[in-house]
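Heads up: the structure comes next, in structure tokens.
The complex is shown incomplete by one protein chain, all other protein chains being positioned as in the whole.
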Amino acid sequence: MIEKVLVANRGEIAIRVMKTCKALGIKTVAVYSNEDRNSMHVKNATEAYHIGDAAPAKSYLNQEKILDVILSSGADAIHPGYGFLSENSEFAELCEKNKINFIGPSGKSMDLCGDKMRCKAAMLEAKVPTVPGSPGLVKDAADAEKIANDIGYPVMLKSVYGGGGRGIRIVTNDKELHEGFKSVTGESISAVGKSAIIVEKFLEKTRHIEYQFARDNQGNAVHIFERECSIQRRNQKLIEQTPSPIMDEETRVRIGDLVVNAAHAVDYTNLGTAEFLRADNGEFYFIEINARLQVEHPITEFVSGLDLVKLQLDIANGEPIPFKQSELKMNGYAIECRINAEDTFLDFAPSTGPVPTVTIPSGPGVRCDTYLYSGATVSAFYDSLMAKLVTWGQTFDESRLRMLNALDDFYIQGVETSIPLYKTILNSEEYKNGQLSTDFLKRFEMIDRLEKDLTQDRKDKQIPAIASALMYSEFYKSKIQSQNSVNQNWKNKMDGA
Amino acid sequence: MIEKVLVANRGEIAIRVMKTCKALGIKTVAVYSNEDRNSMHVKNATEAYHIGDAAPAKSYLNQEKILDVILSSGADAIHPGYGFLSENSEFAELCEKNKINFIGPSGKSMDLCGDKMRCKAAMLEAKVPTVPGSPGLVKDAADAEKIANDIGYPVMLKSVYGGGGRGIRIVTNDKELHEGFKSVTGESISAVGKSAIIVEKFLEKTRHIEYQFARDNQGNAVHIFERECSIQRRNQKLIEQTPSPIMDEETRVRIGDLVVNAAHAVDYTNLGTAEFLRADNGEFYFIEINARLQVEHPITEFVSGLDLVKLQLDIANGEPIPFKQSELKMNGYAIECRINAEDTFLDFAPSTGPVPTVTIPSGPGVRCDTYLYSGATVSAFYDSLMAKLVTWGQTFDESRLRMLNALDDFYIQGVETSIPLYKTILNSEEYKNGQLSTDFLKRFEMIDRLEKDLTQDRKDKQIPAIASALMYSEFYKSKIQSQNSVNQNWKNKMDGA
Amino acid sequence: MKYKVQDSDEIVDAEIIEKISQDEYRVKIKNSEHIIKILNINSGVMEFVLDNKFHTVRYIENKTSEMKFVIDGSELAVNMNSHLDEIVYKNSGGSETGNVQLNLYSQIPGKVVSINAGEGSEVKKGDVVCVLESMKMQVTVKSHKDGVVKTIKIKEGNSVNKNDIIAEIE
Partner (left out) sequence: MKYKVQDSDEIVDAEIIEKISQDEYRVKIKNSEHIIKILNINSGVMEFVLDNKFHTVRYIENKTSEMKFVIDGSELAVNMNSHLDEIVYKNSGGSETGNVQLNLYSQIPGKVVSINAGEGSEVKKGDVVCVLESMKMQVTVKSHKDGVVKTIKIKEGNSVNKNDIIAEIE
């Protein structure tokens, strides 16, 4: 039985993991970098160990140092959270070797999930559909043409040395394919001196739909429903929800069965997520398995009633999953907004610094996982996720309206946040109607609409803004001129301005 | 359709009502006394009107003033919250007369619920059992003896002019009854110059179990399960939970049917609560109907998934209840702790004043309804409920452990709170086993056990406490003696101490 | 220096042995060594890690021989002195604490509803001296000892704050 867990992470996820541990009477060990000496996760743990400099490589990614702390603190298990060492199979194996219970899949299974080519092969064998395309590199343009005609146009030509949009061509017929093959090859060679191309079906208006699943040491597996995470920027999720608006029960069960097969195929243990692209024609294509607890797990907790960290601990303890697939029922609707410290208008550039005052939303159906407190700091060394605001409702609209309400109540002083953008999105007809796709922001020009909303908002504030200016002058003036005793106290306060 | 609601209340309940209104796009009007100019409910409303001095009689109970604000703000409905005007039938009728939608039962129904004798008669007619006893005053000792033998000993002889334990005798046989009758009569005459005695069955180890119910204008009624509120002090609830640990499904349905009959019997509309005593032998006895939203409604919201304020608004709009009894399912377990500003060791005396810093708990399955924020004030003019901490779990133990965790995380600087007592209670075997009764605190000597817990806690803190003293001296000394630049910044900070 | 923590009878020797770095100290408490790492100091609040356990302390009061603070949410007092044992001995004789025992304090803020024991009246420990009202509740203030009410410091209808002196009882 796990009795003391080292949480090898920081921020909201470290705090969230500790909450469940604490409720279960399990001791927790925090680790912290120089930058995190005032961070909340340090305060919440049973024990806290300093592990080095701010840079992740010198602290949260420092395997030896973390192993030292595990051994000296007497922790018998480690929870990696997400990011950092969570999907590092080498570290998982290091823990196994030292008889420390790594709360996650085995290093071997993690390795398989991390190798996209091997994982894809395993999926094909388990009859889980993946994005159609060449099984590996194509030899030449003729080979590419053959595959393109097999899977049907449009297809994508991708240099494996490309990235960030470079070395990619979308082509819609044989002629374009031959031209594209030449230019991608050329680009790749001029950039890195070599070329290697794969062909993949190009899918338009795709949705990102993923399934939470669990598999225990005895080989029992269940899926815990889908999450739709289509609203993204730069391939990073911004808003997630469950159930997905395009999902019906038949599809949920059919894809869910595939997910269970996928979990068996990679001999997965503990909690994981199977990610799919859903094409506009309704087909689902497996992309990858995320071998960890996801950022967006709270929406699944809301609709399933499960504590997923508890389930992780149970499985890590060698217990069988304590329920059957048929006992899981979806209850209501949940939405998560990732509250990032970023400036939407600066292409989502990070915004960092102290947060002198924060007001955290609450209320019926509202949950906020965050490391923020009045006086916290958003560090430039770590990622920009400050808080996860999650709401539940009996209906989709109830969850949406509660979210809008909670976004209104969330006040974070000192840094730019993604909150205004989420208000614009959640108020849009397209979001209400469930017209989701991974290019949602661009397709519906959400940034422009946000700008218009903010301009309108400032215009609407004309009268109170002028009133504020009038009152400032009044109190500023009276501070100098009058000695009225009744106002003295206020004037003194005003001097703090 | 209700478009603008005046919330004739303050504190956490005003805020909670406004949250639902806001989410539904309904405008809100706050009223505030001098004492509440910095209170949260003022900030959360669409509009806020000042209504007078701190004393409730001059503000929150001032019917004319509140009616003025309703009319001048153009509000079309009023939500009374609990306390203040919520069960004032005169005010409900004043609203009816002015065509303002009072969100609650009609004045007539409220009147009937408020008159305990008439209400008891209505219940007997509707075959809802009430505490057995004399139908009214007894003529003499012989009359009392006859009733006592009908209902069975032990019985209570109660002077209607008594109160607070005076003028009450519990008797277990005819002899004691005759002696008791004499002494109660004597006490009453010597105290108030007259005597009037009723006889009631004396129930030991009773539990307080109540049912949430709703009835619409079309006469449809449902119950929304029970709440057990046995843990009390001075007849005020401290901890509530649902489901009740002694309830089985058969009983739930059987008593639930009685509750629906009770609602019909008093021609109730909107949400109400039927309170019962449950005797140790399993019998339920109706006590009264609370004709308003209860403090403890969030635990029902957690297990039913309903937003009860939304349901109130729907019914007030004349809509039928949007679900059937059979569609309601209980999901999981919920507990509420009333976080009061009071000193447990001073016989729960109020503790008031500014709250410079507060940390509000959050996490999976945690909800906190509160008016507190860092910088808030607990006023001596109003009641001592600062916050309602509510947790949900799939199992009773999960809800209990989450509550203990959340109580630990709840930090309220500046006033005494009931939090330490709740930790002692929730950790006790008696609470875990569901051995609840209205004399729980006394029966299990909880205050003494709290005292022991706190003493132990201080003893356990010996080492960190001495370390704190050492460090204070160190920084205090170095402030005077050294000019070490590295420490300078900290010393400056320390000067703020 | 010697220390005594509230509710514990033990008198403990403690001292700082070494300042390891700008924010780290080695201390000796009760014959065993501990490492303190200061994380943060802000307006009377200090956060530190003691033997890898986080603590937060808010200092409330600091007198020559007694210090009060809230540590990890619990308010407690620490007595300290280089000759604490002697002082503890004296206190038990009542010589130093006599004055404290004279005064009856109000433990809540409220309005004085009634004075039940006038000047000169004899009271037993637990007798009601006055009744206060706060938050719609009446609360009795009871004598902390047997004695005679020397002076009453309050008036009916007036307000008192927490820790105001209600009466002197000899």
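Labels for the chains are A, B and C, by order of writing; each one numbers its residues from 1.
Rule of thumb we're sticking to: a contact is a pair of C-beta atoms (placed from the backbone, for glycine too) under 8 Å apart; a residue touches a chain by one contact, two chains touch by 3 or more.
A quick note: this is a predicted structure, and the numbers were derived from the prediction, not measured.
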| item | value |
| --- | --- |
| Contact list for the unshown chain, restricted to visible chains | A, B |
| Given B:V42, B:V171, B:V366 or B:L436, the one touching the chain that is not displayed | B:V42 |
| Residue of A:S109, A:T206 or A:S351 in touch with the missing chain, whole complex considered | A:S351 |
| Of B:H50, B:K65, B:K205 or B:R252, the one touching the omitted chain in the full complex | B:H50 |
| Residues of chain B in contact with the chain not shown | 30, 37-38, 42-43, 45-50, 73, 375 |
| Chain A residues that touch the omitted chain in the full complex | 343, 346-347, 349-353, 380-384, 411, 413, 454-455, 457-459, 461-476, 486-487, 490, 493-494, 496-497 |
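FYI, only the chains that are shown with their structure count from here on.
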| item | value |
| --- | --- |
| Separation of mean Cα positions, chain C and chain B [Å, integer] | 33 |
| Computed distance of Cα centres, chain C from chain A, in Å | 49 |
| Where chain C touches two or more other chains, by residue | 42, 53 |
